[in-house]
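Below you will find the structure I want to go over with you.
With one protein chain withheld, the remaining protein chains of the complex are depicted in position.
A and B label the chains in the order they appear, each numbered from 1.
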Amino acid sequence: MHTTMPLSETPGQLLTAMRAKNPLVQNITNFVAMNIAANVMLAAGASPAMVHTKEEAGEFARIASALTINIGTLSPDFLAGMKAAAEAATEAGKPWVLDPVAHYATAYRRAALAELMELRPTVIRGNASEIIALAGSQSSGHGVDSGDSVAAAEGSAIAIARRQGCVVAVTGEVDFVTDSRRSARILGGSALMPRVTALGCSLTCLVGAFAASTDNPFEATAAALAMFAVAGEEAAFTASGPGFFSPIFLDRLAVLTGETLDAKARIVSA
Amino acid sequence: MHTTMPLSETPGQLLTAMRAKNPLVQNITNFVAMNIAANVMLAAGASPAMVHTKEEAGEFARIASALTINIGTLSPDFLAGMKAAAEAATEAGKPWVLDPVAHYATAYRRAALAELMELRPTVIRGNASEIIALAGSQSSGHGVDSGDSVAAAEGSAIAIARRQGCVVAVTGEVDFVTDSRRSARILGGSALMPRVTALGCSLTCLVGAFAASTDNPFEATAAALAMFAVAGEEAAFTASGPGFFSPIFLDRLAVLTGETLDAKARIVSA
Partner (left out) sequence: MHTTMPLSETPGQLLTAMRAKNPLVQNITNFVAMNIAANVMLAAGASPAMVHTKEEAGEFARIASALTINIGTLSPDFLAGMKAAAEAATEAGKPWVLDPVAHYATAYRRAALAELMELRPTVIRGNASEIIALAGSQSSGHGVDSGDSVAAAEGSAIAIARRQGCVVAVTGEVDFVTDSRRSARILGGSALMPRVTALGCSLTCLVGAFAASTDNPFEATAAALAMFAVAGEEAAFTASGPGFFSPIFLDRLAVLTGETLDAKARIVSA
């Protein structure tokens, strides 16, 4: 037992609940992530659907149990679908998760993110540079990769969580999650994970699956992060490099039980 | 020899013919499927080309030997390309295959599918919920996953095949294929297959490759389904989970000979 954070439901209980529900999660994500994110969700036990065009994104958000939005390969058509879906999800009381990929990089991206932030995401998950820039501070982001440490982003995460009334997760070597009143660090994972593209994007989708299965978005986010951290740590034991990391990691997600997740998760109060 | 269906050409003969032709198949498919579908086709012995924009989709359909259309991540731009390509394929006498992914989910998708159905697909391949809904009955589809058994969709498949004058395939635990006069069930596959995203979409593309290589779309469809069923069953012997299923399955597709396919295929009259 490595978890020192008091939780109303353990990550393992939330994983079991998520699998029992097999939640339909709508993901409007980037082209790089679509395939691996769908495979991560299927392996973990959720039911992903990639539905993005504005002609149906809002209608579908009312059917789905949760929505995730990722601006990695943004375009006006996708942005229109994101806004329609986020509005519908909020109206229908469905949780939605925002992944602000490299939002600081261009004027177009900054403006798009501002519009999405007004639609009040339930959870925001980003890397350290993204969260620092989102709080209005100067980040060292380099393209889509973080140039900052998670520790340097903790204050920014708390500030955003307080201002927006949402959960904020910063992922990296040690993850950090906060709703401004409670904060936790999640240990685990592997140095190979940033060398496989779109695993962070896939985690955003998995946060949506957990958020669809409980009314507690803080604990849902911590559980999804813990599942990734444990499966990633296990995969690294046998992965020879970034190429084999993906199939091994998917297999570990698929066999990870609630009991094993609780035994191995390391979630500590921050 | 497990095949009890009388066939003018065996699946193995059709596989050998397909590989000899190495047919150029145009696939307008969804973003999740594009990479794995291309890899499935290359492994099996076809030449895939993903060409979708309306400015060239029709011209390309006249060059290609077959066309496949999948509405998984539909948008108005893609729909325009699909219609241009389907019209050109029909005019040029090229077979085309339709994959009506979750067509029942939204009004936009239902309307788009109705337009595509009017362009007279040669083969329709879907899961049970999709085929039941296409016949006008009430399905239990959940997002993009089937909530119904293949057995429950057999009557719907026959009704659509008769009404449209096409081949209809329903894939699942046991596959079903019909042209309304003849029907067959194809056994094999693995429970891991629905846990890997877009394998059904990839199968739709492979049906296109077989349909490009014979004038008999019923037997072409049965052969493609049998190839998937045999390679899937073989892959499941060594796959530790959904992650490793993909590379193993691709390798099995690549080494499967016509002789082995005929020895292992299980196609029974229905």
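Note that contacts are C-beta pairs under 8 Å (C-beta built on N, C-alpha and C of every residue); 3 or more make two chains touch, one makes a residue touch a chain.
What you see is a predicted model, and the numbers here were worked out from it, not measured in a lab.
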item	value
Hidden-chain contact residue, picked from the options A:14, A:28, A:61 or A:74	A:74
Among A:52, A:109, A:185 or A:266, the residue in touch with the chain that has been omitted	A:109
Candidate in contact with the missing chain, chosen from A:161, A:196 or A:267	A:196
Contact set of chain B toward the excluded chain (per top definition)	22, 24, 31, 34-35, 38-39, 42-43, 47-53, 55-56, 59-60, 63-64, 77, 246-252, 254-255
For chain A, the residues touching the chain missing from this view	30-33, 35-36, 72-77, 102, 105-109, 142-145, 194-198, 240-244, 246-247
